[in-house]
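Note that one protein chain of the assembly has been removed; the remaining protein chains are unaltered in position.
Presenting chain A:
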Amino acid sequence: MALHVPKAPGFAQMLKDGAKHYSGLEEAIFRNIRACKELSQTTRTAYGPNGMNKMVINHLEKLFVTNDAATILRQLEVQHPAAKMIVMASHMQEQEVGDGTNFVLVFAGALLELAEDLLRMGLSVSEVIDGYEKACKKALEILPDCVCSSAKNLHDVTEATSLIRTAVMSKQYGNEDFLANLIAQACVSIFTESGSFNVDNVRVCKILGSGVTASTVLHGMVFKKEAEGDITSVKDAKIVIFSCPFDCMVTETKGTVLINNAKELMDFSKGEEDLMEAQVKAIKEAGANLVVTGGKVADVALHFANKYKLMVVSAHFNLCKCNLFQTAPTPEEMGHCDDVYLTELGDTQVVVFKHEKEDGAISTVVIRGSTDNLMDDIERAVDDGVNTFKVLVKDKRLVPGGGATEIELAEQITSYGASRDGLEQYGIKKFAEAFEALPRSLAENSGVNGKELISKLYSAHHEGNKNMGYDIEAEGPALKDMLESGIVEPYLVKYWGIKLATNAAVTVLRVDQIIMAKAAGGPKAPQQRGHWDKDSWNEEPDHFDTHH
């Protein structure tokens, strides 16, 4: 018999062995704040054009080199429950506007850091929260006043380029003009007159080799595939698309062909071939000269396709403005493309579907680069750029970047705070102070003294120069008119950024107790095998162990 160990009195008594319980200011709130602070410290150095990249190696040993906060967080596998709240907020930001994820992290981190000071001063949590929420409301009220301009014509490539430039700049500083132009071309070409814009219609194709500046954009699709048959280029193509393999039909039900006599045996294979020929012929006669299939291409089918001069491309996905079907097509169901050809980029064979006229529903950015990591990072920059365009389609207003908006908000909120008489005044003031974290990060990442910059910014804004922001290209803490130098950000990015960051910070502050059950012991849950191993999945259903 084991010796009876008396349990400590209190809350822990009621829980199972091994469960943990933290409560109160010191144990719960400060710990949470510290965790969030640590997280935002990691991403803070990646903020802005001069932000540094992080090398993240995920659990599959894949290497990422990026300064995109969303990607870093996704690969980091943050475990701390409070820090997760902030991560979630930044994910929301990504889904909502696709850019400004790092803004959320840095801002939420700053809010929590400053909240700690207030709490140590003796303010109660609820007063801090009250102050933050009031300040947030006020900030969102002020934000429309900060709007410095708005996009006039999104169909104009030059204008779109200048708008996307800022978003790309923070990811690929140095290549921003080139990339922004590419992205703008891609976006404008698929942005319909009716004003609908789908992010998925800008595709990215990465091909190793050459340099970033060799990247191009084209209307249509690029597949990293070879043409299956002998025909490698088709002008003015009529396309039929099959989601099924280009093969003779195989029934789902297991069937057996019953052969009763010699004649049937003799006719069997001939019959199958004739059928295939008839099908291919039907496709050809319908006017098609290009077949795109979602599955494999059978040898026999390819044989007849060659015979009838059909080009065959096997792709696993396609979006080319036509329907999917399985029998011979009618002319309305066929897609059309001006030029389809096989070409070589680097040493990769690609099939290009190109539209001469600018009416294609799809455009592709072909990214070239010397390493896979670099191309991945550029792909993320392209994503951000495209998302910025999408946001602009929703709301054309723009605010100045480079810390100008933040300082303007900070100044106005400080004066707003001073006008309040309750204890929330402290919270409001700290909220304003938190905005300083962003220009400070920008400056510190460029090796400039943050405090000096912020004092300069304040004085400029006090004199009413709303658009003054940090000049990233200057040597020291210099200021520049952001609107004039074309550094503008979509209004919605800031709007959601502030909202989500405040929400996350407030939620973290609200927690005053953490109770963690003991992680379930026992044998490890069986690895989920069998997704690809078809043989065993029948006998061995997946076990999902719920640990709690």
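Keep in mind that, in the parts below, a residue touches a chain if its C-beta (ideal position, glycine included) is under 8 Å from a C-beta of that chain, and two chains touch if they have at least 3 such contacts; residues count from 1.
Throughout what follows, contacts and distances are computed from a predicted model.
K.L.:
Between "Glutamyl-tRNA(Gln) amidotransferase subunit B, mitochondrial", "pantothenate kinase", "T-complex protein 1 subunit eta" or "Sorting nexin-1", choose the name on the UniProt record of the chain that's been left out.
P.N.:
Options "Glutamyl-tRNA(Gln) amidotransferase subunit B, mitochondrial", "pantothenate kinase", "T-complex protein 1 subunit eta" or "Sorting nexin-1" considered; the missing chain's recorded name is "T-complex protein 1 subunit eta".
K.L.:
Looking at the whole complex, which of A:216, A:243, A:348 or A:507 touches the chain that is not displayed?
P.N.:
Of the candidates A:216, A:243, A:348 or A:507, A:348 is in touch with the missing chain.
K.L.:
Going by the touch rule given at the top, which residues of chain A touch the chain that is not shown?
P.N.:
Residues of chain A in contact with the hidden chain: 18, 20, 26-27, 31, 34-35, 38-39, 42, 45, 49-50, 52-61, 63, 65, 67, 72, 75-81, 83-84, 173-175, 208-213, 230, 254-263, 265-266, 268-270, 272-273, 299-300, 302-303, 306-307, 342-344, 346-348, 369-374, 445-447, 475, 516, 518-519, 521-525, 527-528, 546-548.
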